[in-house]
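With one protein chain removed, the remaining protein chains of the complex are shown where they sit.
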């Protein structure tokens, strides 16, 4: 384990964000399973984009999110510093391979399972949304079928995309069909646009999946939607998966299939924290970040980092409350 | 007529957006008037920017909107697929000429009139907002004086701009003065900033033009404003003209005269659909798109495409309701 | 004094924004103290960025704001043209020096004091937020301790940052500690994120500083917050200081320490105007603008210009009302 | 077949590059095999990037090259207008599929074979360099084993890359190993950097492949190198394949694995024309173009277009000379 | 006249480039004809782009060149400081108007004539290359027909472009045809690409215009070409006109009609200085600069500034030598 803060130990303000080893939040870094012991949360990168249907680039997402990540400090609304209240480490990237999505999925599945088996919550930095498949499989291998809160423009519940099982529009179908996600404890929030069609929505209804559309958020407000979502998911292990394209493209331009008319960060950041505080998260992710600028200047990676941070803040609040 | 989907006919998901002939929505393409027969809507590009007062670049707008355009699929809120419900073709670009705005206007006027005369609704992709002048003239030559719903930061009702009739700040004056637009059926929505001045607003009042400002939307809500606009315009042929700068620059940075404090896509996309569903549109446009990035990464062209798509969705809803 | 409009005097529409001498709003330019006589407001640039904690670039802020600035014209909501109602000049930049923040601060302090002593309101274009320190010192040297309305993500009330007094996160501590700002007349609006910590907030409470967080704006609305802020600050001289990062990064991406979840321009622009109309401003600024694009294409400089313009509009309204 | 020039038929200068249907050089467009009859050259896009080892984005290459392509006109040095001297059509894109490189390769192989079988020279616009594999296979299926002139930083002769046959660093190995390219008639020009290693170079030597490094061009001059290359390849059918990264990154920044120290356009453009004029080309390509800007502003797509244009100019010179 | 250095008078290093009034080289600024007296050179902006055939944006050229311009200092090769040896002022921009190219041309013609009539050498910052027409007319009105050294990719000698006299591809035809430029003293350097055609080159030959192509520079070297050009132009007044697209697009990407295979700055900068030192320049320009980045980060504006600076250095050398 390397602590990037060590060289700045004499400084009250710690390490500048732009200097020193690049880790999530400037947190300690390890690739050694021994260091999972004693951790609450492990950040895991899943840098791949071979399965996208439009603009690629999410292989650079994990590195960009780390470069945009905020150091420790108490959340000004929640009043708790998740990076201090929880023992969080940066566990590096899964051993993905270029042009080998099956191999990359296997590596993601293995590292998520390894982390989860150690009693640690994995937080996955994508990568295209196909990574939710091995992530959900890895979690379910430890926790059994999980509930899911899924922020996204798209349902990602195609059985096949352009004839293929592995795609960034199909992971949720297979997680449900293969028994890794319990459809009655699966809630989608933010859907809009022109995809998918009646086949997929018909299948979703049969399965008992709950969908909240962007127009539901517009009309009912994010609070009502999230409260209902929490009630539906209820007790039991939960995966929170956040496709950054659920935001309006103004707030997250660096993504492959943007769709105007999305949520605002004010809505989404509150929602992630509230979901994390209200449910028993065993894993979470933020995906589809295709950065376009350097460091904190990349607004998409920046908001992706804050999505993670709000999630961890909710987890910290929940654990503080339950202690 | 060329159908860009043909080579992918065996695929349930059709053609990838980034591959194949570049047409609006991946729709069939024709430049032959024969193909207007049987169409409901024809997409027409008007790539010019010689008449702007600040940053140019809208000559690249039509191509960028096509590159950002979404393929067929049912609208997740409206429940109808406009590109299937309506017979839409991409009719190519008007025969504009560099450094010859008069010639370009003549070409736009001719193609709009040709389309309208065939009983087809032209949807114009600008181009600077000066294109509304030949567009309105072409429509009025077929339909007589039209009503107009005009989303914009600016009224574009100067008689002269820097001493010239042809400019992107003057088309609405001349459409009204020349009898092509009925001022009592002309409603502006989204006005803000510092232009125009008392002369233009005085003239507008004399004509009976209705103005809703951005602060009206802020204070009364987009629903109330749009409902009142629909009531004012009432029965009869209508042109819907949308300057993308009516949006806040965060949502449409690629435009020549951006003004902070604008509408959100959540507001505007709903509004376009609602206007189209509530009035008898004989033509529409989206203008002032000056793209800055590639393909779907260009957020301004992206939202411009969705403005068109919502408009067509409204038209499809209206026609479905009236059948 | 040079008037950039002179060569276009025959034109009703004046000088195009992209042509002629680059001054704020196309206003007359002078560096001669004689020209302060008769002025109401003087625009002063403070181009420096040596004191930032993350991304630099604000040394290019003043020039970018001038390039994005709107010419004269009546505000479409307020109904007054601040650039006509007030006598505003562009007084150029303070004589800052590269790699010499102490020297640059001295120059800023001197020019602000010079302007204020002439009975003119300085409007400072930053520059990193450290410039608020010499700005507040210069104002207080003329007006005595001032109240302050401070829009920002961050409180900027660290005593030291990385061990240093001079930093962009510390100016407000020293303005209060040195008696230049009256903490009971000091209101912060828009705070969010993860900084500062308990030491700074504890000190703020002891001093009697009032903080409104971004979640207060979200929950109570900008109107209620601003009204309460005006009441707290009350009578007496006031400095309005606006860190552009108070906006969500979508609306102001060109800044060094962006934080998602911020205000919208619709909120902030109204707020600046209302604060300026409701209080006795003796100075104002907009800071932390690190431009990334050319001319009016730079959305951050654009909204920064409108922040200044709304402030001046409020000042003009107040003076019109009191006359 | 659609002729994009038709609407501008009255204009001596033809269609503006930014207007009208987007085809290569503004040439006629067809996807119908019937139109191959009578053609000399068919432009074929191969938009895919699933097999890259670093930055993706070449799926947008064909569209960008078309947007940057120059219309007809005589080459100012060669004195011949290739687009008039040859009958060139834009035959559209191969029916590639996202996340299905095998399927995409099959489509590329089929369309290249179809074109070649019709006696037409295919010019492929990539796409990552893996497309050379199906392209070479398609050509060899018609012409038998071909010679190859290969401009590139990298040899692309790995047997496996990250354990996979299909990759953008392996096509040349398999074209040779499978008998589609004759290694004694295969010349590489421009190699530099740190890849591949002794295994690949050993295999190359065994096969009789000729390599000219960037330092050979630096030391001997491009003319001597190209003359020797032409002599080595000699009579018989030849594929000219150009990876745009053979250029220094200053001249072609939009590519996935750039390497400083490369050729200049002055060298490469002359070389492509000379190779085409001196050998019996049956196919050519330009690959690894990952555009980053709009239209002709994308310098990488621009130089890629000129690589194609010089090649066609050479072909036209050769055919003019042999008639 | 305003001297931007005045506030920094105590500093040996003068004003930082990014601070203070934006003028060329930080030189004194005036719009008053009185200040022409005593000047050797006047910088004049011509910000327009309404006459381009492809990408616009040169209306932002003059401001960008000023932002990229270097302050005084001796040229490290020539050993003379042109900005000290010559009395140079920034005379501001011509009173151009949006969407009124005729009006803009009249303003450019007038200001160039005014400067020339005062015995001052105008240096014009474009603007699209159409500005050479009024510039040449203005010069010839004072000096009679002038010789011309013309660095460019294109000859710009079309009689009409898309049917129009006013265009950026036609100024040289009309300058010659109207007797303002002596064709036997007119030399073009750097021609390449695919335009114009036999009609224009035929006319050029008839007139006695001399053309050096980019391949002449490649084959004979820039020194031989420039020496021959100087000999051809010989004694008498000369206009030096430099289209920045004569450079390879790597060195000047921010231009509207870039063409790969161009000159390098090492060649062009030497050439401009040598031409200026060897001929009797009465005016010069640099045109077609369409900036894409901020300040000195814009490489095209940067090299454009150095083109001006080398020209002035040559003028200074010549005058030093002749004194």
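Should a chain be cited, it is by its letter among A, B, C, D and E, assigned in written order, with residues numbered from 1 in that chain.
Here is the rule we go by: contacts are C-beta pairs under 8 Å (C-beta built on N, C-alpha and C of every residue); 3 or more make two chains touch, one makes a residue touch a chain.
Remember, it's a predicted structure, so these values are computed and weren't measured experimentally.
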Candidates D:202, D:234 or D:260 - the one touching the absent chain: D:260
Touch criterion as defined above, residue of E:214, E:250, E:287 or E:317 at the omitted chain: E:250
Chain D residues touching the omitted chain (full complex): 53-55, 160-163, 191-198, 213-215, 218, 248-251, 253, 256-262, 292
Residues from chain E at the interface with the omitted partner, ascending: 11-13, 16-18, 70-77, 81, 248, 250-251, 264-266, 269-270, 295-297, 299, 302-303, 306, 309
Missing-partner contacts on chain A, residue numbers: 2, 6-8, 11, 15-16, 18-22, 29-31, 45, 47, 59-60, 62-64, 67, 92-98, 291-295, 298
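Note that in this section only the chains that are shown with their structure count from here on.
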Steps needed, at minimum, to go from chain B to chain D via contacts: 1
Rounded Å distance between chain A and chain C, as computed from the means of their C-alpha atoms: 37
Centre-to-centre distance between chain E and chain C (centres being mean Cα positions), rounded to whole Å: 39
Contacts with two or more other chains, residues of chain E listed in rising order: 53-55, 59-60, 97-98, 161-163, 292
Chain contact graph, described as a line, ring, star, complete graph or other shape: other
